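Just passing along the structure, written as structure tokens.
For this view, one protein chain was removed and the others were kept in their places.
Labels for the chains are A and B, by order of writing; each one numbers its residues from 1.
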Amino acid sequence: SPPGKPVIFKCSSPEKETFTCWWKPGANGGLPTNYTLTYYKEGEDTIYECPDYNTSGPNSCYFSKKFTSLWSVYIIRVYATNKMGISASDERLVDVAYIVEPNPPKNVTLEIQQPEDGKPYLWIKWVPPTLADTASGWLLLQYEVRLKHEKAVEWEIYFAGQQTNFKVLSFYPGYKYLVHVRCKPDHGLWSKWSEEHSIEIPSDLNMNDE
Amino acid sequence: SPPGKPVIFKCSSPEKETFTCWWKPGANGGLPTNYTLTYYKEGEDTIYECPDYNTSGPNSCYFSKKFTSLWSVYIIRVYATNKMGISASDERLVDVAYIVEPNPPKNVTLEIQQPEDGKPYLWIKWVPPTLADTASGWLLLQYEVRLKHEKAVEWEIYFAGQQTNFKVLSFYPGYKYLVHVRCKPDHGLWSKWSEEHSIEIPSDLNMNDE
Partner (left out) sequence: PMCPSGSSCRVSLRDLFERAIILSHYIHSLSSELSQEFDAQYSQGPEFFTQAMSMCHTASLSTPAGKEQAHQIHQKDFVILVIHLLRSWTEPLSHLIIEANHLPKAPDTLIAKAMEIQEQNQRLLEGVKKISKLVDPEIIDNGDYSVWLGLPSLQSNDLESRLFAYHNEFRCLRRDTHKVDNYLKFLKCQIAYDGSC
């Protein structure tokens, strides 16, 4: 039978300079099926084919800098073809600036702080990811921290706004805590969580004001 | 004796529309000494005298909008004259585009906000400095907030981008917090910090999600 309808399930850009779209093939009708991605840019008539089916792995199309424009919406479609026929995915509209998925924050550090005049707190610090746009100092990233002790099931999630550090005031001595941090540009997607970092809280830590 | 050599120690523009230069008189040789500022502009031969010695106070020259043009170098010199002779400062080269140093932000206000569905946060708000026309887009300001509780040694500094408010998410109940805000044009110099503002955080403030 003709191939099933493919679905473009994700398009994202790590740094607003390049981007990739991925699709899920439909049922292949038991026959060898070939996939073609085509696109055109709003305001232009020419229809182009995917410039690079390889760089981002199977069922993907990679648009390098040369093929990535910030100034137009891309209208993208994938066709599945076999001997019995052809089927087309729905159109996917892509505006590169709105699909930025940055790399995770880096250099996450954890410390127990014991101020002379206050309760101890867990101080989490990090630095923004390497991203061409933050280099221009113009893209505002927002951050989220998740934390739990080893035996807990649920993560506690804290929104840290634009801060690149966060103080956790409520935690239990004697436990090992696991921490991840992620980030998101104002219009864009959350990054993956950073690598896991952990810290052992001494069981004899005095939790009251000094 | 003839007057000592004056020194033009600063030229700056608060809003990229006017600018002022200040000079330090040299020794006045014990005689009444008169100061004259002259300038000419790159690519022009005509030498002009300071248009306004008063608006910006003693030993200063104020260039109103009428006399201010960006992206053209002013070559400026100050002469000190008394009965015994005359002495000239070194030439000062000024491009108004690169000497913008705004006044500090104004009307800084602090509030504790307790959203129904989230943790309480300290909300800091301010308005751009006087004279700064950010609405037209001719001047674009970025802001920085610094904050610490009374007993803390270190300031915590947060970059707020172009927003005129900032949410601080990690802080201690029962402490008095001190806050300053400053601003900088996109390509210019930081203002001084605003006046200090403070807020007492109630010690019974519930720091968890409602």
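Keep in mind that, in the parts below, a contact is a pair of C-beta atoms (placed from the backbone, for glycine too) under 8 Å apart; a residue touches a chain by one contact, two chains touch by 3 or more.
Just so it is clear, the model here is predicted, and its values are computed rather than measured.
The chain not shown here is touched by just one of B:72, B:103 or B:165, and that residue is B:72.
Only one residue from B:42, B:111, B:150 or B:195 touches the chain missing from this view: B:42.
Screening A:90, A:111 or A:150 against the full complex identifies A:90 as the residue touching the chain left out.
Mapped onto subunit A, the footprint of the missing chain covers residues 42-43, 69-73, 75, 90-91, 93, 95, 97-98, 133, 135-139. Within the entire complex, the positions of subunit B that touch the omitted partner chain are 16-17, 42-43, 65, 68-73, 93, 95, 97, 133-138, 140, 186-187.
Quick note on the criterion: only the chains that are shown with their structure count from here on.
In the complex of the two chains, the subunit A residues touching subunit B come out as 115-119, 140, 158-163, 165-170.
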